[in-house]
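I have a structure here, written as structure tokens, and I will follow up with some questions on it.
Incomplete set of chains, arranged as in the complex.
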């Protein structure tokens, strides 16, 4: 059983985590993985479904912050303009964005007969990192069926972390990277809300990592420069305006910087934040709709939660990922081994 | 009595105007002018007060779109970040922004004892154009007292247009420019809303103006290149998220382009949009507040209203402004004269 | 033989066009079409290649302006961050973005063995409009082979306009839309530069179109609301900083607004501008490189060229497109017929 950052005395910040310390502390949210390990290929898809209904008909309010835009993600322009998500979110490798796009279109067309007829089109949301250091990304192994498998595997509850799904071939700070998650509780007006983060961690130069206790783990023999990226998904059940969601997404960058990153040139560092409160109904027949939003003066609480959970989710991703040998013998040690956390 | 664009067959677009065809069709909104004409100085302040209460304690939701950022306006950064206005809006000349800033601070401190003590500071909103072609802008004639006079003159009802207030020394398309206004009615869910625009028009090269009927008025003997700017204030009583207000503000640029402008390099073309619905209470004690917002699918209606009213407000500004001789004998003819609209 | 806007007295603005009045007035730039007409499917790809070399190794400086972000285009985030284009540009239909992405990746991998190995990845640039009114877009008929066909068909010289390539199934202002082009000459420092525009025109509500002479062509019997988009590609040989390219791209919006558009909610209105001057060499071994840029005080000239050529390119697209009956009997008349331009 892997130990998480918190178990090792590496909790980040001061706010309490949710029950699972995972993005799935936001009720109804589901995560699924499809991992592909075949010869020199170590890759996969990870799917995040904000709720269990038809996302095209009930669209979560959302925002995006491009921390550093060296990336090929699909769907962010429309998300920014309309403040809405209308498909599941797929995480994959850089050259699989086209496949992910096609898979989400296939599913959306199957479930919504009006798309392309009465309703216009659909905006698939696919985010990516480059796993080409460990995996033969030129093989372009992933198919629409792999994406469907990730979508169909999506479940509530604990989230499998580390070298799974889209995280299979990722690297971070010269160690093995992958998928990680964390959450924070936010108490307001006598109610308890959650903000959960899921990261696809594939960023950071070897030697730059700083732990919350000040230690600086450096992998042996790694001279590779940074070519990575990191995707930060933030989910919350707190009611928020889309402008507020963008402010919160931005704080993902603070979480990354606390780990020692400076959002390197070649890194696609993207944060997407969404709320499950007050979704937008595609088939609304009223022009004016009611919603709730946070009074701006209280927004430091979700800001802090976003920074802390992002930082901790990256550590959780790294700690759950074992030492790995990939294509052409490329190696990534495990942060857990460096810490002596694994027997 | 001056004739407005609509009286001369120059109505812009298809939506019906409000009762006054003015920004003051938004109930509670007030406009005041202070005009200074002294020798070579033709300048002034125009004040727009979104409602008749304390704006620092009840802040209208707002957004800004910088169409072309050659300008010195104060207050836009915080407006964009927080989506709020918390002082009256002052329009003036470029070199009077500091004076306007000071005047709004003076008033805000007088009315709010907590500013600078328990509450942080205040964000004055001052927008400007360069009236230096007709006026001796280097004289820096405007004082805080002039700003107070504009604020104190603010009234509901019809808005004086043309060479008044901040519009005293402005130019547009080689003609005399100034302050103008227009509005549109928006019917939704069986209710009637209004979107009103007030412009400070000081933009456009001589020869570029196109009227809605295709005519191209060219002033005699004007060879001056563009060095102007235009400020577009949009007010509405329609409930909107701040992201939606930004989308609407952007359509001010369409109204300007329909007049023949291409948002010239040296022009500070700024649109600020705000709604009087669901203001943010400074002293709110709930963390979560309810508001209404427009379903995004209906937003073409305020888009169209914004473009049409901007276009018509500029024509109204020009038509109300008489032929003027300013500093060093610089001249601007009147569009009304070109059209033969004035006896 | 179709007549172009200029032949019909509908020239836009004042600057002189280039020899071809086309984007190909920028030397070395090539355009290719692949048109698919099969039963209810009217669609295709159009390829624009900024120069005739390997674009990944010699990357044109570029910028993007999102006029309205209701769209699914791929590659814009990295283009904005780095100010570079590194693949050909593909235009297609909305649901074919994944296919276009894959096709550009296939070609880039074939031509550059270092991608995904030593060099990181590649950023495919695919832009789109929704041709679902006339074409069965749900059929998802386009393949990578269709994209290759458009790329391989790319030629210098005159550009075929109208219902070809990606323009096959497009609509504009209730008429048949499609691909159009125009250019302007820019004289500076005794040298002659060109700015060319190619549009994929699929935007504008029936009844909103305004011609340069003030006429308002309204198609018979069209009650369809706007669900369209428009892609504006601007190419120039003028040396420019990427910030300047973004300012120029923005002026595409002025050209669209002069036609009567207000950049409708459901319209993906995107302008990409690039220069063939001083491309960025992928394999550069100097840290500091020399380039030229326009002195900012002269930028009104390319601004004006961008607005005028965008406006005229849309008219050229519409005039070259014949009346069309598409899927389920949906009809679009031809603007040329409305004008009586065709016998």
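The chains carry the letters A, B and C, assigned in the order they are written, with residues numbered from 1 in each.
By our rule, contacts are C-beta pairs under 8 Å (C-beta built on N, C-alpha and C of every residue); 3 or more make two chains touch, one makes a residue touch a chain.
Here the structure is a predicted model, which is why all the values come from computation and not from measurement.
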With 3 chains placed, the number the full structure-file assembly comprises: 4
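Heads up, the rule we're going with is that only the chains that are shown with their structure count from here on.
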Chain pair, most C-beta pairs within the contact cut-off: A-C
Innermost chain by mean C-alpha position: C
Relative to chain B, chain with the most remote C-alpha centre: A
Distance between chain centroids, defined by C-alpha means - chain B, chain C (Å): 34
Overlap residues in chain C, where contacts from two or more other chains coincide: 68, 266
Complex contact set, residues of chain C against chain A: 66, 68-78, 80-82, 94-95, 97-102, 105, 109, 115-117, 120-121, 123-124, 130, 132, 136-138, 140, 227, 266, 268
Chain B-touching residues of chain A, taken from the complex the two chains share: 81-84, 188-189, 239, 241-243, 247, 280-281, 284, 286-298
In the complex with chain C, residue positions of chain B that touch it: 68, 210, 212-215, 225-226, 247, 250-251, 253-258, 260-266, 296-297, 299-300, 303-304, 306-307
